[in-house]
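The complex is shown incomplete by one protein chain, all other protein chains being positioned as in the whole.
Each chain gets a letter, A, B and C, in the order it is written, and its residues are counted from 1.
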Amino acid sequence: MANKLKSAAAVVRTIPDGAHIALGGFAIARNVITVAHELIRQNRQELTLSQCVMGLDTDLLVGAGCVNRLMVGGGSLDRFGLVQCVNRARETGEVESLDYTSLSICFSYLAGALGISFIPIKSMIASEVLERLERGGGAEYIRRMDCPFTGEPYVLLRAIQPDVSLVHVQVADEQGNCQIHGPRWENEEQAKAAHRIILIAEEIVPTSVFQAHPARTIIPAHRVEAVIHQPYGAHPTSVYSCYDYDSEHLKLYVERARTREGANQYIDEFIRGTRDHAEYLEKVGGAAMLEKLKADPVLGY
Amino acid sequence: MANKLKSAAAVVRTIPDGAHIALGGFAIARNVITVAHELIRQNRQELTLSQCVMGLDTDLLVGAGCVNRLMVGGGSLDRFGLVQCVNRARETGEVESLDYTSLSICFSYLAGALGISFIPIKSMIASEVLERLERGGGAEYIRRMDCPFTGEPYVLLRAIQPDVSLVHVQVADEQGNCQIHGPRWENEEQAKAAHRIILIAEEIVPTSVFQAHPARTIIPAHRVEAVIHQPYGAHPTSVYSCYDYDSEHLKLYVERARTREGANQYIDEFIRGTRDHAEYLEKVGGAAMLEKLKADPVLGY
Amino acid sequence: MEAVRTNEIMAVAGARELRDGETVVVGLGLPQVACMLARRTHAPGLTSLLEIGVVNSNPIDTPVGLADSRIFHGATCWSGFLDILGMNLHRGVVDVGFLGSLEIDRHGNINTTLLKDEITPGQSKVKYFNGSAGGNDVASLAKRVIVIMRHEKRKLPAAVSHITSPGYVGGKSRADLGLRGGGPHRIITDMAVLGFHAETREAMIVSVHPGIRVEQVRENTGFPLIAAENIPETPLPTPEDLRLLREEIDPKRVYLG
Partner (left out) sequence: MEAVRTNEIMAVAGARELRDGETVVVGLGLPQVACMLARRTHAPGLTSLLEIGVVNSNPIDTPVGLADSRIFHGATCWSGFLDILGMNLHRGVVDVGFLGSLEIDRHGNINTTLLKDEITPGQSKVKYFNGSAGGNDVASLAKRVIVIMRHEKRKLPAAVSHITSPGYVGGKSRADLGLRGGGPHRIITDMAVLGFHAETREAMIVSVHPGIRVEQVRENTGFPLIAAENIPETPLPTPEDLRLLREEIDPKRVYLG
């Protein structure tokens, strides 16, 4: 099978303005920072982003003005703070935000992954989450219906099939087989719903590793279009079994992102001001910092 | 957490006549033989059985007259032959058989596992599989509907939530955490759809094994009601990484099951004529036979 | 021994709401602390689920959030949203949803999405927060919901700015609302434990914490709070509760303050 290794820059050149990108990160864990940075460097515009729980990757892309629509369940940077760029853009209306719940986004991906164009759910009923979706841009994604077998009222969700799904994984081979260590949140359903799957992998191993542990393969090679090999590619967010989140850098980001100007400064300095992820890693502390964040092999963090 | 180890006899005493039991076996692999035998010994009646692909377990239960309804995708004993008792009972009408497809049974379990009472599918359309279901006892499980978003015609499947799901696994702990080695067919969706989950485990290990490999836990303890520890509990079907199927015994069974009388003889001799699984294993060849079937530790069969 | 802190009373009150053998979806912070305390005391057979796909985690270092690898430690199963929120919560096997909140109102409606600042009358500025994440799912589907939060008048208004997660909306029953879960059961604050009236479905005082007067609770609540004649005091943590909280569960006082 073909070698699918590509650089982040090469992958991002294939993603057009206006694409719907699903992001595999959660809050401050396994964010697709490498590709988010490169989308900003290449100045991609009018993206739709979807995700169960937004994290730093989405906040950066919105802060850089790349996004005009969100389909999300929620978002935070855990104890470090809120997704401030996202919230500012929602407050000003610069970004249209379809605010679902974690499970309803996950069910929409599941439907997309199974190739069924709708799926029923018992969440969101009697809430303003549902009303706001129905009133706004969510109207085309939501219906109500009673179960023909039980008579019970349901919300029907339209399947989500993103153009591209980006997933940061610990281990992949050159063909695109991959393992995820730790909980997998919505990664499997999200990726399998998408038309194109791009992996960002901390480590590339031979295919024989997957043949020795086939039950651990989350996404098999034939579904994967490209693999970006980028150690520390999720920095400053954490990758279980590889490295911890970078508290200092997250604090710096949250401080800057309090204002639009500060966010712009951050983006200019750390993203637009660096050529690639290697230069970014040098800028945020280089080898000494990476060594400090490296996971304990037993604890995994 | 409580120790959930129980004997097959004790578990079967809690399963009433008329129960809907989902079986975790597939053709000649990981069949729930221990419990099927005990259901026959305790003369359980009017059971509904469901399964994606029937194997020896279902054929025995139908042959013994325990069953009055099947909800299945298909069935065979692979190259050893057909499910002859099941086919005979379908031909005479002794058993009502709702004949689905593998995916439509799996989707029905998935809906049951997710707690949604219906799910759409694009299989079965334009086939007599669908027509026969709609004409017969399947009518209460099937509707047709166009997708409200795309207009595409769908079959709607009613969720299946069996009373009991029986799953034969390689490894469990006393609390009910379990691992399945090899492909998992519909085991996860089927079990999680059921109101009660009963495991039959080849090996009992400490909970620390699951804490060391939490990604491999297929069904976590809190969903499981009881664990039956029974090495060689799937004989004469195979359990990957533990033992191979018993070709000689399967051939003997298929030969006997050609006629109703032969099937009855088999059931009287090997099931009703033995007190428990230990006595059954002695009767079919004892330690020497078990040793012969034992899996090569590298190949797993 | 050091004086009992309010957060410790809250954690213990939360733990006492959980019964042995139950399955609980927990948010991070005090809900997680309460759940860990319950498992180490009266409810060893409790199962805790984190929405991202972690069953019965057993951290040895205090995590900063749900996305912190420290909380993956010692788990018996790692899965994902589809398993936890779908095959457990939506399946109907979750007894308790244990949540935090930005605002909660007299009918137990929860807001975690946005606040409205009235700048000039009739003109409001909206400030966004975390949104639902699994909150709406849990509030819609768990058999009973427990909320743990600070007791402030603005956080307990008559009606929340935005119903992110429904309680007894408009005082209606859960069945009338079309919801499966049993709805809000307790609000545990730093002043009291609140419950809901069986008929009017309005928040009411169940117990007040030691040293707090019923009047104080009422003054700090944005709606008239029903109370019985004799309101009991919330029981104090036992010495063993305090030892577990201080030495084992949150030695760095990340959540206990």
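As a working rule, a residue touches a chain if its C-beta (ideal position, glycine included) is under 8 Å from a C-beta of that chain, and two chains touch if they have at least 3 such contacts.
Please read all numbers here as calculations on a predicted model, not as lab measurements.
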Shown chains touched by the chain that is not drawn here: A, B
Touching the absent chain when the full complex is considered, from A:L47, A:A113 or A:C147: A:A113
Residue among B:E38, B:D57, B:D99 or B:D246 touching the omitted chain: B:D99
Listed residues B:G74, B:P148, B:P231 or B:G285, member touching the removed chain: B:G74
Touch with the omitted chain, as defined above, among A:I142, A:A221 or A:L281: A:A221
Interface with the unshown chain - residue positions in subunit A: 1-2, 113-116, 177, 192, 207, 210-211, 214-215, 217, 220-223
Contact footprint on subunit B, counting only the chain that is left out: 26-29, 52-53, 55, 72-76, 78-80, 82, 86-87, 90-91, 99-104, 106-107, 110, 121-129, 152-153, 182-189, 237-238, 240, 244-245, 295, 299-301
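Keep this in mind: only the chains that are shown with their structure count from here on.
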Reference subunit A; chain at largest CA-centroid distance: B
CA centroid of subunit A to CA centroid of subunit C, Å: 28
Sites on subunit B at which at least two other chains make contact: 114-116, 215
Contacts with 2+ other chains: residues of subunit C: 54, 72, 78-79, 82, 86, 90, 180
